[in-house]
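The other protein chains are all here in position, but one chain of the complex has been omitted.
So that you can tell them apart, the chains are marked A, B and C in the order they are listed, and the count of residues begins at 1 in each.
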């Protein structure tokens, strides 16, 4: 059929979901010993294509060849058995079990029919050492931070020793350091002759790591080119089908008076944040940087009131506020975009309308009875102003791509007309086009005098849009600096201050 | 077939004959001085059985300590309770079995502990009881209730030709049976019809439903039968008043048996003579029932129990007699027609 | 190409209306076996029998939407039935429970029943919302408690656990009466169910409470972040369920003509089945009022129809089991993610 030039060929793959043609004759050809980046806007069909390869979905049409042999996988087991391993965009882990149980799930080493815990432990340790992961394999995985969990997921995929390794946004919550480490591993695997499919929205990474780049748009194949022939702008142009000159919109906001003061905030249930004090001004974008587990998420949660504090004060407009829970927070003008969209953001089975209006019901209700017209109007506003790609307002949100889901949730919060926005990784897993839109939105909000706190693991992003950046280190505040005085290296130094 | 021992006095069986009275007066007797009687009830909230239980408690007041146990309609639970009562060292056991099939197991347990036992209401096989010389039974003659029902039916059928609505000379009836494997239920179902036939009533069964003695289940079944058979149903026979009541309520809702002048009537007969049934009969909404004398049964059980607890023979000083099994005391039924 | 689309559309249509199709098929089978089934009276019978169950199911449905369940529904119905019954015995009935009680206005026992139901509902809600118990457990607890309370209430010397019966005429009329439309008698009970269903539909679809319910059921953590007062909303939904049980209990005693400590036993299984057959999902956040109603009618139809065509009582259990499995198997096809 075809010569063995390619490790993997996916030809004319089609996949239809109710209402969406997710893949429309998509193509991908992966050479052995290369890193192949798969790029595309949110919803372009990258994850779907990989899930077809991995047997999670079954394609409606098209052919898949591995080393020239036609294959068809009905389930992940078959894919794994044929040398394909995958890190999924969503973290699929059994949080109540320990790390080793998760890593060896589906292939437990056995000794006379009994699961061999010792081998599991030793092998896990080996993989972790190789990847420089420093956690006890016997720990419950649910106790790890998101980024640690992502590292474990990568370790697991690597440990399959697969010919083909798919990484679907593996670095979405990794720090710079961890990313560097991951790249070392990837390079090692490449040298061994593995083929690696790498999906990411982080342009720098793509150019740094990949040999070839395939770009998709609307489920279709747009093109495949050697990375050496590409620049960020060229990739973006292929992805969006038009020019996108700047990655960050012009910063037009002007910080004004202090609106929010956080004084000596210490969370009740430790380990968590300790003695954090900072100020947020009207019209200011304050970044929050830090290493994994530095408690940035907890900082936002404690300010928002869904995590309790034992000491300290939160002062809004000079008056202490007591955010006893999210209702008080919303009433007091706070909004929190959470880090784990699927777990704590979307109502998957519900419509876009439901997802848009749910935090703002008080505005539509008279004596508990809702005004449908107002709700429809606001939903339309969310779809329009966030540029949500959806067939209708009644579509279930879970059938949107990750990026579009995120836009709906940002829209949800904007409807509540907050004064202080707490955004935890607002652009995680969002494509460049949409990222730009979100940056613009953040700046617009600041222009309207709102205070915005942005937690992000992408330092260029923080450096690109923030007025000041607070750096967290091991639950403490290591410093707050004007952005002009900072660069990636300085941030890293601060991040290590209390370790 | 053996006739019931109708000569045994029931309601007026003097509990004061019981030996416990010879002991110190109740008020200054320490609890420990009184005999301890373990009682196992098949299901506490069974209407009829709870009359027996209440009467038993009244009889025991100041004369004995009763330890009452609710079998909850589950023989396994009852077995567990018997183990416990044996371990507590009661003087006598009174057992109203859930499932008479388990009688041998229960008798064996009790025999091993050498505790006297009186079974009541739900009758185990006499052969089983005879494997233990300290086992007795107090109850009714299961078939009698059915026989009396049959007599009531035959009498009514003969007295009022209008009951044969379709005039075919045959009584089309529906039957509500208690539990599937309860000997009383089976005997009542069988003998009510058999007796009516013996007395010259030709019968045809339209429907039979096992309704677990339950009013609601009977109500539902009756409602659907009524719409299916309409006026073809000429008689309703129920193993107890609970189910009869459900049938009556469904009939009333469908415009029958309203007790008003000229209303269409489908006669309903039950067993137990509960107060509710008596009231319905008084109001002309139900036709008859068979009185089962709960207090009478309780008094008999208690008298026998006190005797054996006091080291005497079961029947010592009472007017009760064994039937031809030599170990069972029978409390008679009576017809109740209002 | 056109043909496959047609086929797919028909398939989807069949799925969407599967419940109605199942019901329709069952009706057809019954009519074929016994054509006498085809009377209006049978339909009104089924509907009025479905009424108290329907009200119960509407109460349970909200709890299933909240990812919960309710094992206590039947017993709560039982205790409220007993209490309403005891307050409405005919004053001419000598052995009534409260010999000195005057004839009460109907509304009084109804309110008492509703309050008792509400209290139990609140206990269940408290268990779920505040004690963080799974609904299965707290309602198993209240099931036992409600049963114990019923027994203690009903079982009084000298007679013991007697059924409470012989009701005041007004009560019986209020519950079992009917309106004549031309030649058709429509039982009041059908109207009562209809009123409750409309109110519940409104709550589910047009109020903040309804939206919050679906939010909590769909993703409790997201709801917590979105300013939904989880505790309050769960408590209110449980409160409403309790109110409906109380109402159903009040009606059930009147409908059946008596109440015993057995009244309501296992009703919750039918109510839950009705919800699930009607498309309310155990995974939470999914369900509709018409679905619950059709589920209730299907179950009641199974009971009634099988009896009507004279299926052996034992076989009825097996058939009922099979139909429940079948109906839900078809319904879940809608939600099974395509691979």
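Keep in mind that, in the parts below, a contact is a pair of C-beta atoms (placed from the backbone, for glycine too) under 8 Å apart; a residue touches a chain by one contact, two chains touch by 3 or more.
In this text the structure is predicted, and so the values were computed from the model without any measurement.
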Residue in contact with the excluded chain [from B:37, B:103 or B:118]: B:103
Among A:32, A:76 or A:255, residue touching the chain not depicted: A:76
Hidden partner chain, touching residue among A:17, A:108 or A:381: A:108
Positions on chain A contacted by the hidden chain, ascending: 54, 56, 75-77, 79-81, 86, 88, 90, 92-97, 101-102, 105-108, 110, 113-115, 268-269, 301, 306-308
Contacts of chain C with the absent chain, listed as residue ranges: 69, 71, 127, 131-134, 136-138, 140-145, 147-149, 151-152, 155, 269, 272-273, 276, 281-283, 313-318, 320-322, 324-325, 328-329, 332, 336
Interface residues of chain B (partner: the chain not displayed): 41, 44, 67-70, 73-77, 79-81, 83-84, 87-88, 98-106, 108, 179-181, 186
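In this section, only the chains that are shown with their structure count from here on.
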Arrangement of touching chains [line / ring / star / complete / other]: line
Identity of the most central chain, Cα criterion: C
Maximum inter-chain contact count - chain pair: B-C
Geometric centre distance via CA averages, chain C-chain A, whole Å: 44
